[in-house]
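Missing here is one protein chain; the remaining ones are kept as they sit in the complex.
== chain A ==
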């Protein structure tokens, strides 16, 4: 047969008997362009139009730097806390059987489903000095509501499902034989977990951390109620964007947003690299 293989020149798509490629791809691209790409490039265009000196002045403004530091710092701490407790939660859900396991498992997704403003006012009420938890912590001299610690609490709430839902499926796939081999070779349970299981889970844990961190950096609704929003102290970057907008300072709002976007994309890139690396190593 002389059916030449499809290497005859560059081909945008491989042939298929299924119809509708032009229609669906055309519509999807048009919709994507109108809703996402044009508005986002508008942001980039506006920040480029600022010019370097203006941009630099906004970027190095102390309030901007502090807000970025607070956003990234609290998101980092919250993601780290979630890595520890999220992994334990995932372990308990995957390995142990107890009544109501399915309900507990479903509840982990609550932060995905609960509107952020609702979470924000609930957490604030809980941790306010006269709240259920706030009144317990106050005698110890710990203030949560209206401090950066409150931001961390809100971001722990928001980020938890990212870690659990990333680690859980990988844990379910662990082959029990690996643990049995480790045990027969003389490892105690702690050694098996620390030396055998955790390294295999590491890529998933890192991905979960990155997702929770990225979400935390941009989070707004659940944070602004509990943060207290003191400039330089407990003011997050997304809030500073809103404040600049309300002052009709479009330039500053745009510049801060562009910096946040650039940092977020760098993180997205790192997430993708980690995932590719882990797939190569453990896939």
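By our rule, a contact is a pair of C-beta atoms (placed from the backbone, for glycine too) under 8 Å apart; a residue touches a chain by one contact, two chains touch by 3 or more; residues count from 1.
The working rule: contacts and distances are computed from a predicted model.
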Chain not present in the shown complex, as UniProt names it (candidates "Sulfate transport system permease protein CysW", "DNA-binding protein", "Deoxyribose-phosphate aldolase" or "MBOAT family protein"): "Sulfate transport system permease protein CysW"
In the full complex, which of A:66, A:147 or A:192 touches the chain missing from this view? A:192
Contact with the hidden chain only, please: which chain A residues? 12-14, 16-21, 23-25, 27-29, 31-32, 35-40, 42-43, 46, 85, 88-89, 91-98, 102, 104-119, 121-123, 125-126, 131-133, 153, 156-157, 160-162, 165-166, 168-169, 176, 179-180, 183-184, 187-189, 192, 211, 214, 217-221, 225, 237-239, 241-242, 245, 248, 250, 253-254, 257, 260-261, 264-265, 267-268
